[in-house]
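Each chain you see keeps its place in the complex, though not every chain is here.
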Amino acid sequence: MLGVCYYPEHWPEAWWEEDARRMAALGLTYVRIAEFAWSRIEPDPGRFEWDWLDRAIETLGKAGLKVVMCTPTATPPKWLIDLYPEILPVDPETGRTRGFGSRRHTDFSSPVWHREAMRISTAVAERYGENPYVAGWQTDNELCCHDTAISASPAAHAGFRTWCREQYGDIAALNAAWGNVFWSMEYRSFDEIEMPVGAVTETSPAHRMAWRRYSSDMVVRFHADMIAIIRAHAPGRWVTHNFIPMPETGVDNHALAADLDFAAYDNYPLGRADLALAKSTADEFAPLMRTGHPDFQGILFDQTRGLTGRPFWVMEQQPGPVNWANHNPRPAPGMVRLWSWEAFAHGAAVVSFFRWRQAPYAQEQMHAGLLRPDCTHAEAWPEVEQLHAELSAIDLPAPTKAPVAIIVDHESDWLGQIEQQGRGYNYQKILTAWYGTTRRLGLDVDFVAPGADLAGYAMVLVPALALPTVEAAARLQAADGLVLIGPRSGAKTHDVTIPEGLAPGRLRPLMPIRVLAVETLRPDCPGSIAIGNASYASGLWRETIEPGECTVLGRYEDGAPAVVRHGKVHYLATLVEDAALDAIVAAMATEAGVETTPLNGMLRIRRRGNLTFAINYGAEPAEAPAPEGAEFLLGTRTVAPRDLSIWRAA
Amino acid sequence: MLGVCYYPEHWPEAWWEEDARRMAALGLTYVRIAEFAWSRIEPDPGRFEWDWLDRAIETLGKAGLKVVMCTPTATPPKWLIDLYPEILPVDPETGRTRGFGSRRHTDFSSPVWHREAMRISTAVAERYGENPYVAGWQTDNELCCHDTAISASPAAHAGFRTWCREQYGDIAALNAAWGNVFWSMEYRSFDEIEMPVGAVTETSPAHRMAWRRYSSDMVVRFHADMIAIIRAHAPGRWVTHNFIPMPETGVDNHALAADLDFAAYDNYPLGRADLALAKSTADEFAPLMRTGHPDFQGILFDQTRGLTGRPFWVMEQQPGPVNWANHNPRPAPGMVRLWSWEAFAHGAAVVSFFRWRQAPYAQEQMHAGLLRPDCTHAEAWPEVEQLHAELSAIDLPAPTKAPVAIIVDHESDWLGQIEQQGRGYNYQKILTAWYGTTRRLGLDVDFVAPGADLAGYAMVLVPALALPTVEAAARLQAADGLVLIGPRSGAKTHDVTIPEGLAPGRLRPLMPIRVLAVETLRPDCPGSIAIGNASYASGLWRETIEPGECTVLGRYEDGAPAVVRHGKVHYLATLVEDAALDAIVAAMATEAGVETTPLNGMLRIRRRGNLTFAINYGAEPAEAPAPEGAEFLLGTRTVAPRDLSIWRAA
């Protein structure tokens, strides 16, 4: 199904009815509203104006649309900030208070902000919880975008001290856990604890990891409390949240999504490609400029689905040029439809476009909509018409479990930021590389959290699991399938210390090696590993390991072991170039009996139930790897450029 | 005529008389003094010491020199700052107060600073307004250099609120004009208005444009008040100001110059080239290192002349290495003379050198003068001697109107900074590119403000006029000549919103198109346009247009219109490489009956009355495009390297 984001408060009320009629006529089912409307809902402290919103909902509902209602907490109004300036967050890098004038000018640690956010959420939920036109709820909007998970405010400082007390109980335990004796950093009480900001040189990794966990917990608590309010007032309605790319939240995303019915994602392929590939050469970038990278949407669709294990929404889908990347091209013709189909292939239930009509004012006036500011059709309109027609003709089966699980671990990401050790070390790039390998091999992937049940997966890939819990280690040990563990896994204890007996610490039962040393090399000065007759670059992270009883599968240029195996479990002691990963994972898949479909270039495939989707990001036609006699529901065996084919095996 | 900048307070009084004698002997007419002398004029609060300055003026005047007197407001003394610390400006990027210790440590919004600046200006004007040796006045010094137009002080905050009230009358009008509903940014009163600094993410473009206008207005008001004081006390004397490069003031330069008799410019070709071309390759830069770029002086000479439409001064002319660029080479032999002649070719009345004698101390001790600190002749001395002799032999006619007008629009520049949309978008680079085209075609140019009368120009070039006023649109419509309008013109209303009916809004009567979409591409990944059989790169800004009844002259690679024409008016919907501009402007000139003189390499020509100047920045001789029988007043038909020829048509 399809949807759209709409802002009745941005347009003359006289336009609403015609807008609603056109939405329905376009085949849209859902319309999301009101996530930035606080100043219109409560224009003065305690004085609510509901009438306009009542009428907007009714107008939309009567046109046959289902409303997705939001809590407006992403944009508290000026009067609230003036009443309670302590709501404003503080930039941890500069110590400067981040002011009013845009959005997300709030501090998750602030008790006042928490109270006010829940107050407005309660008011909205009370008003519309049982409104017949409201089908479900979105909490807030893009939590933590613009780097707002972390604040260094006095409220955050106080909250962190309390959190530390709750975590460690007595200060001696904290000092011991963090190794505070190291530079006489010992505290005599929890009231002495500093935030790890603004020190002369780097603070302790344990200190910073605690700070990241605390900051994440504050967001999770905020979100959980808001969901509880909605559920209390909106019986029978689902609740979701529209995530920014998960790596950018600064939060434990699985915890953040824990109480949701399903997760949603805001999908902007071109903006994301422009920023993520900013250092790429023109030769690398030009083919992707108007399409995005063929794996960058899938990796987040799959992560979004993985947050709850249920079909997800794309709450905001880019419909044309955006305004916020370094450069903002038009999508290639057909891409708006193709990105949408790609979402459905990866298990989407709904794709909703951002936004109905381009705003003629304010920050996003250069951001395309389905309509131009003058109400004429923008470029994406006919693609949405086509998409609706196609969707109506195909019965999408429920998504099925993938053969491959990848463990995604926010704490490994944070560790890589806290203790990078080499400038080339980047957990998200590692995760993306591992995902890319699976996609080039035509493998479907489920992303799972550390500690998830791994039963039923033929293969489990662990790009890094640096601080494994007891549970996560046990789940890995209990995995049915072949396991590939990447470097730095088991590198640390919970408090970011080197495990007794050295790494991989808690993972040693799976992998009886010892990590003796680590080196990181300049990206342009790599060493190599040899696997069989092939040689591959290895440089950004290299562990010297004692292989114990493991079988050695690959070796460094000096002959030391670099890839080892113990039973079902493989360990890769170094970061390597993609070709090495491709070879290792392909060999594992063969052993595991998982069929691979090596794909070149810009074609990707994804299965949903008994359907297979072939998505062609390229400018040239591509041959679909469909079996003999496949029944094509969309497209043909030759997948047109920026097009897709869908088939059912014969 | 020639002049020099002199600091009697820097030297023993015993030296003054000999200095004056040597200035006169060198052929200098004017001597500018006292712009940094506040601490010597008023060493303690309210206690003035005039005697030394009286004697200095008298010494200079008796030697036959005409004194240019200044208000010393660029450098208020420490005691003033200690008395009134609220005078200090606040950096909008960091929120840090910018302190005492150099210059321009003042806030144009501060009522205390305004009062004190006018107090000292009045004192100086009273003392010397009718002094017989004082020929004219310079206000302040290089207003707004070091990014001082904008301050985020409490005074600026208060002033901005007042200014908004004056501009919008009631707060609902402001909210509507700025689109503040967008992210619940609505204000309930003018007292709630924030400065657009320090917010979590970008603030509204309307908010930032208002802030830029406010900041500019404060500088203009300051300047106008100071000029009025001088005029009140100095009857019959002219008043000027020495501008930094106009793009760097952050101010509406035409408004800033409105009350002046003429404008002056401080010309530092090598420092400017080093900074502006910092990213150029060695091959590109080496030929310009000791000369500057052949268009970078002319574009500012022409803009300076355009500020008042009257002959201008070079108040400070670089005489040797400076101290403030990234690298500071010596000028090639002959360049000090050549830059001076170039100024006269573009309509200068006076060229004045900075400075008489190199200071042996303080910030600029590595900045050359006409004399070294030990009073010996520095390198430029013989060039000034030669220049004086040559000037004495040639009677310079009055400058005449050029055939081509270029509209220069500070608000388009600000918009490009506020809403860049693509990292490659830069109004000043666009303006420079359009000017370069005219200069390579041998066309003389007048820069005019939006809204200026365009009668009599055979061609009007509009690189960008993003927020046209009613008057500016009407003037363009009334233009006699052919008009070329560049992309983004008419893109916005006064309050930075998309016009009703889409761009080009107020310019639609001239150019009946609709701008449907805009994209910006990475500079290294351009698309193209085709005009006739030629293809040109197009990328940094590309508009999709509905051409209406226009003739299509050029098309994008996908066939969509990119260059169109409607009557006399051409519209270029995209930023293009120089060669495309050259072709378009050359064709227009042919149609307009304006003679072009295509010039290769480092030679440029400029007419003044019935004289033509050929200026050769190159290291090789160049052939002057002089007609048969031309009478050479200086040089010959072969223009020597780093030399010029002047001829009168036969």
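So that you can tell them apart, the chains are marked A and B in the order they are listed, and the count of residues begins at 1 in each.
We adopt the following convention: contacts are C-beta pairs under 8 Å (C-beta built on N, C-alpha and C of every residue); 3 or more make two chains touch, one makes a residue touch a chain.
If you're wondering where the values come from, they're calculated on a predicted model, not measured in any experiment.
All together, the complex described by this structure holds 3 copies of its single chain type, of which 2 are visible.
The definition used in the following text is that only the chains that are shown with their structure count from here on.
Put simply, the C-alpha centre of chain A and that of chain B have 48 angstrom between them. Residue ranges of chain A in contact with chain B, taken from their complex: 9-10, 36-40, 43-44, 72, 74-79, 82, 89, 94, 96-105, 145-146, 148, 274, 281-282, 285-286, 289, 320-321, 323, 326-330, 358-366, 368, 372-374, 376, 378-379.
The part of chain B that touches chain A in the complex is made up of residues 94-95, 178-188, 192, 194, 196-207, 419, 421-424, 495-502, 516-522, 524-525, 544.
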